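Only a single protein chain was left out; the remaining protein chains are all shown in position.
Let's look at subunit A:
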C-alpha cells in the first residue's frame, strides 16, 4: 500500500524582495532612482527534506519559529510548489492552516458552513448530509442563522473546526490549531481527532509544543533551519514527557 504522504528531496527557496516594486509606476521610477530599485535575496526555507507518512499514522512536525515546518505543511497541502523535489499524496487532504477559511462576516453561520466545505471540494448536497452533525458539534444551534460578524472569535473557531473534522479527510494537516475554545470544547476536539484517527485518518500536526505532539502522534520529526535534524518514534524515544522536552532544549 502506498504511503499517505511521501516527501522526496523537497527544497524550497523563497525570494525575499526588499523594497518590492508593487506597480508599474515604481518600476518606471526605478529606472532613474537607485534607491527605488528592488533588491532580491534568496532564502532557503527547506533543504532536501524526505518524509514518509504511512496511512493511519500521526506525525508531529516540531521546530522553532522559522524552521520551515509551516512551509512544509503548505507544500504538502499543495498551496506552495516546491522548488525541487516532489510530494505524492494518497487520499483527500484537509489542510487546517487556519480555521474557517473563506468565512464571510456578512453570511450566516449556516451559509458559511457550505462555503467553507466547498473550498475543500465538497458538493453542497454532501455538505447537506453532514450539516446537522457540524452544527451539533459546534454547539452553535442558537446562533447558526446569525451573521458571522456577531460571533465571538471563539465561536468562529468552533464552527471552523467543526466543519473541518466532519469532512472525513483521509489526511488532516493541522497547523497548531488544536487549541480551540474553552477547556470542555478542547477536550471534545481531542476526542474527535482520536476518533478520526481510530477510523484510519492520517494526521500531520505542526507544533512547537512537545506535549501536543506526544498526545496525538506516533512519530515526530524535528526541523531546524529547513533541514530534518531528528526523526523518532514518540513512544520509543520518550516514554515520558521529560525526555522529549530535554531534546527540545537542545
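Quick note on the criterion: a contact is a pair of C-beta atoms (placed from the backbone, for glycine too) under 8 Å apart; a residue touches a chain by one contact, two chains touch by 3 or more; residues count from 1.
The rule is short, and it goes like this: contacts and distances are computed from a predicted model.
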The complex's invisible chain, by UniProt name, from "Phosphonate C-P lyase system protein PhnK", "Transport permease protein", "Cytochrome ubiquinol oxidase subunit I" or "Tryptophan synthase beta chain": "Transport permease protein"
Sole contact to the chain not displayed, among A:8, A:47, A:126 or A:139: A:126
Of A:19, A:50, A:141 or A:168, the residue in touch with the unshown chain: A:168
Candidate in contact with the missing chain, chosen from A:104, A:190 or A:208: A:104
Residue ranges of subunit A at the interface with the undisplayed chain: 14-15, 22-25, 27, 77-81, 89-93, 95, 97-98, 101-102, 104, 106-107, 111, 114-115, 118-124, 126, 129, 168
